[in-house]
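Note that one protein chain is taken out, while the other chains of the complex remain in position.
By written order: A, B and C. Residues from 1 in each chain.
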C-alpha cells in the first residue's frame, strides 16, 4: 500500500495497521536514498558530504528508547556513512555488495527472528532483503522496481523525513 | 489557522490578525527545521553544515530594530548552531533537552511576561513551549503533532523563509 | 507582468516584449536570492558556502559577449560573493547597505543612462533601485513586496535559472 501525505491527520488507515508487525525488534535502514536524498556532495578533492535529516534522528532516538534496535546496512564504502551512524549512535554495516546474505548473517548472530524485522530501502540492491523480513518498506522516491515490491511505501522521500515517518508508525503500533 | 502562500497579497486575513499579540517583546526560534530545513550536511570527518536563509536574516534584523528581542532555543549541541546565531547577532541556548523548563527560566531571568512571547517550532520537543507563550507558531513542514497544536501555521517551510514570514506578520501588527 | 514556466515555448508573449529596453547596456544583479536560492550553508567554523547555477553562468557569458555589462550589487559582506563574481568574470559591489545611492553613483561613474539598465532583485533592499532603471525585474520567489513592485516577474526562482531566463530575454530582444 502507498501512503499519502496527510498533514496532521492519522497517517496509516486503521484497517491497514496490521501491516506493521506486532513485535518489532530490529529496524534495518539502507543509507543513501533513505537516510539521505540519494545525493552526494563531491568537492574538488573528491571528498564526500551527504545531507541527513534531524527529524529522522529524533525518530531513531525514540524508537531505540522503545527498545527497538536500529542498524544501517549500506553498499557505500565512504566514511561519511559511519560519520552519520556515529552521531545517531547506531551500528553500521557498510561496503556490503550483497545485502541479502549479510542480513541473514546479522539476524543469525543476534538471534533475531525475521518476522520481527522491518527493512527500509530505496534501490534495487535492497530487494534481496525484502523477502527476509517481517515488513519491507520503501521511501516515496524509491526506484520503480522497489516501489513495486515493497509492502509499504511511505509518503515522504529519503532524507526528507521518511525514516521519521516509519519510526512514528512503529511507535504507534508497538 | 493555517496560512496559504498568497504571493503578493496580504498574508494574514484581517479578522485573524488578533492572533498576533498586541505587544511582542521576545521571539523564540527553534533552530533545526525552523532556521534550517531540518537537514544537516555531514562530511567524511563528521563535521556538520546547515543551510540557513538570508531572507530570514533580514527579517530578524528588522524585528530587532523594532525592539523585539530574538533568541534561539535548540536541542542540538553542534557548534554550527552558535556559528549561525553569531552571524545573526542573537543569543543562543543550545544543547537543551527539556525546552519547557529552560524557557520558563529564560522568561523569569529577563522579567518577560509569557503573553508577549512568540515561539516558532517544528518538532515534538517544541510542544512543551507552546503552552508557555502568547503565540505558538509552526513552520509549514512541521511534524503532524506540531501542526495540530500550533495556533498559527506559516505558509513557508523551515529554512525557506518561514522565519521571515513570521517577522513580517509581527512587524505588520506591532 | 508575471511569466509562467512554458517549457520549450516562446517565453515572453510578443506584445509584452516592449517591456525590455531597446538598448540594454548594463545588467545589475543582486546576489543572494538571485544568483543563489537565498540560502547560505554555514559550517561549524561559521564559514559560508552558497549554491550558484551553471546555467546562469552560461547566460551571463552570452550577454557579456553581446556587449552588455554585468555587475553584482550586494548587501552581503562575506567573501563568497566575490568568489562567485570572480568565476563569472564580473565586477562586484558588496557590503552595500543602501543600494539606491550606490547604483546612482555607479551609473554616474560609468556614464550610463538609467533607461538602458536592467535590475534583477528579490528582497526589499532592492526596491530603491527599481525606480532608477529601465527595467525592474524580480525572481519568481521574491518577497511579496518585490513581486508587487517589479515590472517583470520571471518564471524561475533565484539560483535555479532566473538569471539565465532574463539573459535569454535580453538576447532575444537586443
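Methods note: contacts are C-beta pairs under 8 Å (C-beta built on N, C-alpha and C of every residue); 3 or more make two chains touch, one makes a residue touch a chain.
This structure is a prediction, so every number in the text was calculated from the model and none was measured.
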Displayed chains contacted by the hidden chain, counting the whole assembly
A, C
Using the touch definition up top, pick the residue from A:98, A:115 or A:148 that touches the left-out chain.
A:148
From the list C:50, C:90, C:120 or C:166, which touches the chain that is not on show?
C:50
Footprint left on chain C by the chain that the document does not show
6-9, 11, 41, 47-55, 58, 78-80, 83-84, 86-87, 159-161, 164
May I ask you to list the residues on chain A that touch the chain which is not drawn?
32-33, 38-46, 49, 76, 122-125, 143-145, 147-148
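Everything below uses one rule, namely that only the chains that are shown with their structure count from here on.
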Using mean CA coordinates as chain centres, what's the gap between chain A and chain B in Å?
30
Where chain B touches two or more other chains at once, the residues are 41, 49
